[in-house]
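Just one protein chain is left out here, and the rest sit where they should.
Entry: subunit A
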Amino acid sequence: MASSSGNDDDLTIPRAAINKMIKETLPNVRVANDARELVVNCCTEFIHLISSEANEICNKSEKKTISPEHVIQALESLGFGSYISEVKEVLQECKTVALKRRKASSRLENLGIPEEELLRQQQELFAKARQQQAELAQQEWLQMQQAAQQAQLAAASARSRYQKGQHGAEEGDAM
């Protein structure tokens, strides 16, 4: 396994992946361990080589992202043109899969509720919620008003009882 303690430059392709490829390419052939190790390193170097060349090609074009086309040109210019036809098959596959995925997701959208409808429902819910909030606020306000009125009335009658009491006391004295 590639070292996890090293920096990015110690990255390699995992040994197991290389072993599997070797086994599939040369079934029933024994391969010495140090030979496998070398293949791992060569594979890593190959990737660096092609990506570096592809990057240069990319820089020369006005694009910022390395595209499959850049990689293909890099393979050609570095003498690996014989890989190009197989490599293009991968591209074709990518496109096919991407197409399938787009079709699948649009089919799903048709079965379910479309986005506009969902949006509309959401707006309705918001409006309802706002309304409920408004009503609630109004009720509270009314209650407060009523409570205030009652408090006023209570205060007023208390005052008048007190005053009557005073008068009564005076009248009582006077009688």
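Following the convention adopted for this analysis, a contact is a pair of C-beta atoms (placed from the backbone, for glycine too) under 8 Å apart; a residue touches a chain by one contact, two chains touch by 3 or more; residues count from 1.
To be clear about the criterion, contacts and distances are computed from a predicted model.
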Candidate names "CASP-like protein", "Histone-fold-containing protein", "Major facilitator superfamily (MFS) profile domain-containing protein" or "DNA polymerase epsilon subunit 4"; UniProt protein name, chain not shown: "DNA polymerase epsilon subunit 4"
Among A:Ala17, A:Leu119 or A:Ala151, residue touching the chain not depicted: A:Ala17
Positions on subunit A contacted by the hidden chain, ascending: 2, 8-9, 11-14, 16-18, 20-22, 24-26, 29-32, 34-35, 38-39, 41-52, 54-55, 64-68, 70-72, 75, 78-80, 83, 85-91, 93-94, 97-98, 101
